[in-house]
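Left out: one protein chain. Kept in place: all the others.
The letters A, B and C name the chains in turn, as written, and every chain counts its residues from 1.
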Amino acid sequence: MLRVVSTVLIVLLAPAAQAFADPPSPPPEIRAADTPHDRGRSVDLSWSPSASEESGGVTRYVVQRAVDRPEEFHAVVTLPAGSRAYTDTSVRDGVSYFYRVRAVGPAGESESASAGPVRASQQWFNPRKSNLLVIAAVLIGGISWFIFQASKGRRLYIRKIAGIEAIDEAVGRATEMGKPVLFIPGIEDMDNVQTVAGLSILGNVAQLVARYETRLEVPTRRSLVMSVARETIKEAYLKVGRPDLYNDAMVYYITDEQFAFVAAVDGIVVREKPAACFYMGAFFAESLILAETGNSVGAIQVAGTAMPTQLPFFVAACDYTLIGEELFAASAYLSNDQKMLGSLKGQDVGKAIAAGFILLGVALQTAASASGNGALVNAARWVSSLFRINP
Amino acid sequence: MSLLDRMKRIDRRILFLLMAAGVAIPLLFRPTLTVHPSPIVSRVFDKIESLPEGSKILMSFDYGPSTVPENQPMAEAIARHVLRRRLKLYMVSAWTTGQAQADLLIESVMRTDFTDRVYGEDWVHLGYKAGNQGMINAIFGAMRNLYTTDAAGTNVDAIPMMRDVQSLRDMDLIVDIASGFPGVKEWIQFAGDPGNIPVAGGVTAVEALLLYPYYPRQLLGLMGGLQGAAEYEAALVAKYPEYRDDSKALQIMGPQYVAHLLIVVFILIGNATYFAERRRQKRGRIAGGRS
Amino acid sequence: MKRQIPLIITFSVGALLVLAMFIPHDPFAAANDELSVWFDIIASFAFILGGGNLLRIHGDKIYRRRRDWPYSIVTLGGFLLMLGAGLWSGAVSRGNAMAPGSLFQALYVAAYAPMMSTMYSLLAFFVASASYRAFRAKTREATVLLLAAFVILVGRTPVGYHLTSWIPQPFEFLEIPNLFGWILAYPNTAGQRAIMIGIALGIISTSLRLILGIERSHLGGD
Partner (left out) sequence: MTGVERIELWIGALLTLMVYSFLYRDNPFYKFAEHFFVGITAAYAMVLAFWNTLMPNCFGQIAPSLVGHVLPTAAENPANPVRWIPLLFGLLLLARLVAPLAYLSRWAMALVIGYAAGANFTRYLQSDFMGQVRSSMVPLLVRDAGGIAYGSSLSNLVLVAGLISALAYFFFSKEHTGMFGRASRFGIWTLMVAFGAAFGYTVMARVSLLIGRFQHLGRWLGDIF
């Protein structure tokens, strides 16, 4: 049995063994250059494959590097056969490096000529991001223009946002019933812009609450949000002339763990039985737990979030929901600050640009696909490349 | 009280009870089901299948115990696949709770099926770092800015497979197993897009929908929920039949299906009640007008 | 002054990070990396601030004998137990508080993890009650939502396959499993994308307002 196996193996491996008899031929060409448009500490290498690679004579390539002179090479990395390029990110800026690639096979190894000297350096501008820069500039320009217009006193039209009237109504009802208002500014930290939007809506709700002398409960999941919420509410109470009604205890930190926070809020809801619940900010899975618990005590619920995953649950379980961008719009709208409204108008410019370019791209793609015309294909490709992320 | 009134005012605790029974009963009987991988899952499997030996895979554990039923089977299937193919596995976590999940995976995969793979050469556990997307941004620039040691406190310079890793750009694939923020989206925004590194995800069903718009250009592929996990397991078992008994997701699809049908029935009854009620009101209004 | 300094800090940090996107040269590039770590460190202090507030709130509740005050003892007990265990476990195992076998890790496995998963799993029940109560074809929009949900729900089960497998070949796209994929890939993507583009613009303009100091409600009064 053993003999049969070994005979078969020898027969099978004989042709291959012949190919392995000689060491692999060296990679014929190697190029090394500073990685363009980067922050330095990086060199791009590329090489042509060893002629022995196709016949299986190469199993791996070893990239080697020398400092200052093309002597004393040290291995940097070992790469599998088939590799053609490597980016060495373990170099220092301003140092001269030489590189060579060693092809290693079953029958030995051989080295390419050395490439270099090459020096890594930092660049002052990344032209690959120039389209991003242009689009950013256009958006910043658009938003700033309308903010400027607004600050000069030009009245800007902003349509009514459906959920906003509901806020007034809900606070009103809580007052009539003598029950508290619950406000949750999302469960994310201050590094989430939705939290900022939620807090500016809180500022508005707090003014209503102060005016009606209703009770307000704001449990938070983040201590930073608690700090900011206190500042916001204090200012709102001051604005409507009721600083006497404010006290720190209405805003409190619970815990950073999402579901422990939810457990506590659920407890608050069933024990305090708020007549109005507001959920404004970033929410995750807890959206439905909160909304169903709020519903079970008969509260009017108004939600607003830019978390697409949770919108369906709020839309289904709450009385009113601010969808996505409406959350940001509502925070600007409620502030009644002309500059904020101006920036809202600037956002519309962004949407118009998006829609315009999508339609242009679609038209060109369609025309190109219908006619097969080379110029149209190029035009379509060019328009699409304006929005490329990774050139 | 008529049936309609009773249905309208049904105590929600009865619905809760039905749901519990709908899951518990099929869980006891365990029916077997067949699952076929969909393209969005196959793309992840095929990518790992096609990478040359020694390629570097970064796996981020961005979930906690609460989504273990969905996320852990995905993480295990990926880890098995990666180690089986002799690729290098780098484990990190952007969630406080993720590190413990990685430890559990080490127990159930590395210490049971792959005892011959060496820590520090075939796989490494770097642990949790705070900072959410900031953490991704930081290791995208330079890995050692944050990860000076692995999870056990060993200096990374003493770990062989960390020697040729300077930044995230050195990775051949990022697989993020996630259930929220930060998650796949942040890995795309802070690593995949700026560095042109392929990003694949394994997420809860909730998150999956949110990520469809990134697929296929910015996101290589995606396992969505238990179904996605079951599909990946099915692909893995088709290629490596020895993993049949490890397929946790495939085994609990039965209760899933029953619960789905139960919810469909709830929606149907809810609507039937609503329409019956509306008809009654309409009839009442007409009658009132006549008198 | 109380307001000027924070506004200057916000502007410099925000503008620096935006510029770093386009300027890969130091000091911008290095500042970008370093700021990420700083943010991380400040966020860690926020946890301490949180712990401090927790002690204060529950201590006050116990001191004043507010409603349910005995439960505040439970909170404080759990807090101090976990804190002590964590600091101890980390100190004895080179900073790895979650080292297998430590008290901290045991508490995590025994109490933290099960309660977290259980709270999360309440969703299965609430999804059931919400589908009974809220998913009703009250308006045309609600009907569209309901139909889409219905197709996806059924499409995820083998029933979806059996229900419509009789549909003849040219109309096979109407089979529920096919419809399921189509809804996800097209109308769903269209809706999600519009939301994403809108949100991106909302975030861009809010960020801009923050950097420029136009939005400053978070800083409170003077």
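As a convention for this text, a contact is a pair of C-beta atoms (placed from the backbone, for glycine too) under 8 Å apart; a residue touches a chain by one contact, two chains touch by 3 or more.
Computed from a prediction, not measured in an experiment: that's the story for all the values here.
**Q** Among the chains in view, which touch the chain not shown?
**A** Looking at the entire complex, the absent chain's contacts are A, B, C.
**Q** Out of B:37, B:198 or B:225, which residue would touch the omitted chain in the full complex?
**A** Going through B:37, B:198 or B:225 one by one, B:225 is the residue touching the chain not shown.
**Q** Which is it among B:60, B:101 or B:133 that touches the chain not included here?
**A** In the full complex, the listed residue that touches the missing chain is B:133.
**Q** May I ask you to list the residues on subunit C that touch the chain which is not drawn?
**A** 2, 5-7, 9-18, 21, 34-35, 37-54, 56, 68, 71-72, 74-83, 86-87, 90-91, 94-98, 104, 106-125, 127, 135, 140-142, 144-153, 155-156, 173, 182-201, 203-204, 206-208, 210-211, 218-220
**Q** Take the complete complex as the reference. Which residues in subunit B touch the chain that isn't displayed?
**A** 13, 16, 19-20, 23-24, 27, 66-70, 96, 127-131, 133-134, 137, 146, 148-149, 153-155, 185, 188-190, 193-194, 204-206, 208-209, 213-214, 217-218, 224-227, 252, 255-256, 259-260, 263
**Q** Residues on subunit A that touch the omitted chain in the whole complex?
**A** On the side of subunit A, residues 131-132, 135-136, 139, 156-159, 161, 189-193, 196, 224, 227-228, 231, 254-257, 259-261, 263-264, 266-267, 270-271, 308-309, 311-313, 315-316, 323-326, 329, 344-345, 347-348, 350-351, 354-355, 357-359, 361-362, 364-366, 368-370, 380, 383-384, 387-389 touch the unshown chain.
The rule is simple: only the chains that are shown with their structure count from here on.
**Q** Any idea how many Å lie between the Cα centroids of subunit B and subunit C?
**A** Each chain's C-alpha centroid was found; their separation is 16 Å.
**Q** So what's the Cα centroid distance for subunit A and subunit B, whole Å?
**A** Result: the chain centres lie 19 Å from each other.
**Q** Quick check: how many Å separate the C-alpha centres of subunit A and subunit C?
**A** Here the centre of subunit C sits 14 Å away from the centre of subunit A.
**Q** What are the residues of subunit C that contact at least two other chains?
**A** If we look for residues of subunit C contacting two or more partner chains, we find 29, 39, 43, 112, 116, 119-120, 127, 129, 133, 135, 149, 192, 196.
**Q** Do you know which subunit A residues sit against two or more other chains?
**A** If we look for residues of subunit A contacting two or more partner chains, we find 39, 191, 259, 285, 308.
**Q** Within their complex, state which residues of subunit A touch subunit B.
**A** 39, 41, 76-78, 80, 82, 87, 89-90, 188, 191-192, 259, 282, 284-285, 296, 308-309, 389-390
**Q** Considering only the defined contacts, which subunit C positions touch subunit A in the complex?
**A** 18, 21-26, 29, 39, 43, 46-47, 49-50, 53-54, 57, 68, 112, 115-116, 119-120, 122-123, 126-127, 129-130, 133-135, 145, 149, 192, 195-199, 201-210, 212, 214-215, 217-221
**Q** Considering the complex alone, what residue numbers of subunit B touch subunit C?
**A** These residues of subunit B touch subunit C: 10, 12, 15-16, 18-20, 23, 33, 38, 64-68, 99-100, 103, 127, 129-131, 134-135, 137-138, 141-142, 145-146, 151-153, 209-210, 212-213, 227, 256-257, 259-264, 266-267, 269-271, 274-275.
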